[in-house]
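What follows is a structure written as structure tokens; I'll ask about it next.
One chain of protein is taken out of this complex; the other chains stay put.
Should a chain be cited, it is by its letter among A, B and C, assigned in written order, with residues numbered from 1 in that chain.
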Amino acid sequence: MKLVHDPIHGHIELDDFAVRLVDTPEFQRLRRITQLGLAFLAYPSARHTRFEHSLGTFHLAKEIRRYNPELEEGVIYAALLHDLGHYPFSHTLEGIYPKHEENMRWLIRHGEIGEVLGERYSRSEMERFLKHPVVSGDIDADRMDYLVRDAYYTGAAYGIVDLERLIRNLRWTEGKLVLLEKGITAGQSLLLARAMMYPTVYFHHTARIAGAMLAKAVELEGIPLEEMRRMDEIDLVARLRRSERREVRELITAVDSRRLYKRVVWSAEPLEEDLLDELRRELEAEFGHLVLIDYPPKPKFEEKNAFVLVGGELKRLSDVSPLVRSLFELKDTHWRWGIYARADVKEAVRSFVSGLIG
Amino acid sequence: MKLVHDPIHGHIELDDFAVRLVDTPEFQRLRRITQLGLAFLAYPSARHTRFEHSLGTFHLAKEIRRYNPELEEGVIYAALLHDLGHYPFSHTLEGIYPKHEENMRWLIRHGEIGEVLGERYSRSEMERFLKHPVVSGDIDADRMDYLVRDAYYTGAAYGIVDLERLIRNLRWTEGKLVLLEKGITAGQSLLLARAMMYPTVYFHHTARIAGAMLAKAVELEGIPLEEMRRMDEIDLVARLRRSERREVRELITAVDSRRLYKRVVWSAEPLEEDLLDELRRELEAEFGHLVLIDYPPKPKFEEKNAFVLVGGELKRLSDVSPLVRSLFELKDTHWRWGIYARADVKEAVRSFVSGLIG
Amino acid sequence: MKLVHDPIHGHIELDDFAVRLVDTPEFQRLRRITQLGLAFLAYPSARHTRFEHSLGTFHLAKEIRRYNPELEEGVIYAALLHDLGHYPFSHTLEGIYPKHEENMRWLIRHGEIGEVLGERYSRSEMERFLKHPVVSGDIDADRMDYLVRDAYYTGAAYGIVDLERLIRNLRWTEGKLVLLEKGITAGQSLLLARAMMYPTVYFHHTARIAGAMLAKAVELEGIPLEEMRRMDEIDLVARLRRSERREVRELITAVDSRRLYKRVVWSAEPLEEDLLDELRRELEAEFGHLVLIDYPPKPKFEEKNAFVLVGGELKRLSDVSPLVRSLFELKDTHWRWGIYARADVKEAVRSFVSGLIG
Partner (left out) sequence: MKLVHDPIHGHIELDDFAVRLVDTPEFQRLRRITQLGLAFLAYPSARHTRFEHSLGTFHLAKEIRRYNPELEEGVIYAALLHDLGHYPFSHTLEGIYPKHEENMRWLIRHGEIGEVLGERYSRSEMERFLKHPVVSGDIDADRMDYLVRDAYYTGAAYGIVDLERLIRNLRWTEGKLVLLEKGITAGQSLLLARAMMYPTVYFHHTARIAGAMLAKAVELEGIPLEEMRRMDEIDLVARLRRSERREVRELITAVDSRRLYKRVVWSAEPLEEDLLDELRRELEAEFGHLVLIDYPPKPKFEEKNAFVLVGGELKRLSDVSPLVRSLFELKDTHWRWGIYARADVKEAVRSFVSGLIG
């Protein structure tokens, strides 16, 4: 047994099997994957990594299991490994490569971590654990950890969740992780925290612009998935810095020095796909890497589906909580898409774009 | 004017000149110099950088100046820049290269930051500000920020200092930064915090061992000061990973995967210099990079010299506070020197060493 | 100048005039008026008083004025005195006596505090200051302090507000206290905090029941306003304990020992006024002080009216924030009225009531 000190949860206990998983190079690599990607350009203190978050998720999964001992033990190790597949700068490159969950499924079958895992669990078991509601559900250990942790490191005052009350009121019943009535307010606080963190931190335009610049550099550099899947942030940034392509070097230097592109378009109005494709083509042809289109998917809001046990009956959280319903209706409020351009071509891009989308 | 969000101080205001200094590549590089070097191998959450710490020190210097408006303005910019010269992983490489203060004095005369600074301050003025008691004194803005910040990020419960009371009770008088009587308890809390942080965090053996391994790799790689002085952690680690020397690659891989050398000697007994030199030579000859000697300087404890104004008279803090005197007497208690070896040669090293130092 | 230590705001500075106001018996009495009345029966740690809250409100009003120096100084002293008129256990007795604001207006014209105030401000000036938006507006210093303070003392994780960002973004313009666009998220966090604190703390049924019991005891004791207006909690409870009426002594003993009445009705369905009056009469006639009706007013939600400056235009917060609109729609969600009865007559009351309201 080993203790890890953590400012969020105090001390995290790692049993021997967890220690062996953590001690693999694959898991240690998470120390060099920042949790919030380039958000540190907006919140300088947000330097925490997927490593601490993974330990925290493991800890919370164990806490949930403490109140629900009938849960299979493999679930807590799935919680530990759920983010193993993240690429450098977390979600930043997920527009270019397969989603990190897919990469994770590849990684846990290979290398040292594959060997350690294989001693206890078969592939199919592990895949099942990774989809378990405790790890990847509407209200799960992952979300609980990252909301509180991201708030602590950014200093944003919005990620406060009464985790203890929430966890005490989660019950594993009929194959579902169900919220008891006494936990509804704590559950709401999780959703509210998320609703506040989105506009303040996760959708912060500075991180979005820098992320689009980095993604462009990676795209131009053309790094194959086979290489990317094991890269950490040091590998990636060093590679871009010594790229043979001038555009790539320019982009990474600009990100490094926080000389970011400027917003030409920042809009809440969705664009039709055809027009978006045309825009991409035309802007690419005219300005190359000096202009970037950033059109993110709309946020999901699965927590509304969480089950609540009210008076012996299973209901949806959104059915019993008008606040949750309204948060769901608001979920797109802060969604924006943008066009960003290097400062010196900003005006030229503006004219060009207005010719295309009026 | 620009606001930066910070979990320690809330919002940090940057005036236009500060923004221009911060926006130089030289200052942005600090985002990639971790505050506590390799301490994150012991405290995973200690991922904060010299960048946030520099902003925090600037903020506290401004606060001190708010209560002492006669202080020259240049002092606050010196506070901002005081750590500009740190090498990758902060103090880890200071055994090989000149101290970071020296590197900083070189850096502020060159590049973009040299140009921006030169618009307002001459070299000699800036050098004077950098030695000012607010920046580099017994109780200064630097120490105040790092103790509280390091405690927040490690989660160690020991860096709590009543900064507000401390700052309200500092007075600039007769060319000295003097503590008023009402601030003595807060001043003591700063010293106590430091006394607790040393054994818990700053002298943690895990960080010490990893630091010795990294320093050995850098030494073997033979990177000249001219290159090192501008490197960030990405440059350095990437360089070591693709070194032509197998030993260098082995060392950095071991640090990356946290496969650390083991302690063969861990002692509070000082060694005579001759014997130390001999040990170094013999171990180097016999085991090469597989064994490392780590013999750090003893910690200083200048805060005891801080001046206190008691009943109209200037006294030394150590003269009015028995607690401070006793802390001073204890300052070496946690000092240790060590010999570390790769696990597979640990026993061989142990026999070899016992032959030499009994 | 005097400094008061406060866990919420650090140090609160009191200027000489504030010190003189605070040093009057009228203000010192607030030390013996708990901020949340009988909520400590549900949250044992909620023992903070109107005294600290008044100092905190004064502090925040000064902060608002720091960013808006054109505000009249009298406003900050009005913030200090705004709660002077509270009766023992804060809002608990406001169903029996005039609202505390009215009592405050009487108090500041009498006694020592009347004399001190009169040296600087006329009555009409002070009355104007007390209605000033900084003291008593949609987003005011009072609310900011109590939400954060109540959360700290109850330990409820829901009262977290980014006060610094909020205050930095309040501007006094055209006779209005207006929120700048950058402060909208912080403003929302204030409203969310309030929305979460209502069901969790302010409407907690335990405090409601105990409050109804205390109000009944006071009503039976028949204490005239002239006496009540200067009473503190010691005066009141001691008076009830030695009442000549057995019912009064029974009620206060039950509150003291937390032997509370039980809920017979706890309903979100409003009742027609006639029926309510009839219920009161009939239950009173049948059960006397053993049954209580608690029919509180519905909560207001004035913050939605706060003005926001968006793109140079003044708008209502509820017009620019769908989240605020939805909170407004939800404002009654947690409102309940209740009938409470002593445990031994609970079933008899239940039958009796069901005969009346079906």
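Odds and ends about this structure:
Definition applied: a residue touches a chain if its C-beta (ideal position, glycine included) is under 8 Å from a C-beta of that chain, and two chains touch if they have at least 3 such contacts.
All figures in this text were calculated on a predicted structure; none of them were measured in a lab.
Taking the complete complex into account, C:D235 is the one of C:E164, C:D235 or C:E278 that touches the chain left out.
Note on the undisplayed chain: of the listed residues C:S45, C:S267 or C:S354, the one touching it is C:S45. Per the touch definition above, the residue from B:G175, B:P297, B:P322 or B:G355 contacting the chain not shown is B:P322.
Considering the full assembly, C:R258 is the residue among C:R123, C:R258 or C:K298 that touches the omitted chain.
Interface with the hidden chain, as seen from chain C, comprises residues 4-8, 10, 23-25, 28-29, 31-32, 40, 43-45, 47-49, 51-52, 55, 152-156, 233-235, 237-238, 241, 256-258. Within chain B, the residues in touch with the undisplayed chain are 156-158, 160-162, 185, 188-189, 192, 195-196, 199-200, 322-323, 326-327, 329-330, 333. What chain A contributes to its contact with the hidden chain is residues 3, 10-11, 164-165, 168.
Throughout what follows, only the chains that are shown with their structure count from here on.
At the far end from chain C, in terms of centres built from Cα atoms, lies B. Each chain gets a centre from the mean of its Cα atoms; for chain A and chain C, those two points are 41 Å apart. The distance from the centre of chain B to the centre of chain C, each centre being the mean of the chain's C-alpha atoms, comes to 49 Å. Across the assembly, chain A contributes residues 156 that each touch 2 or more other chains.
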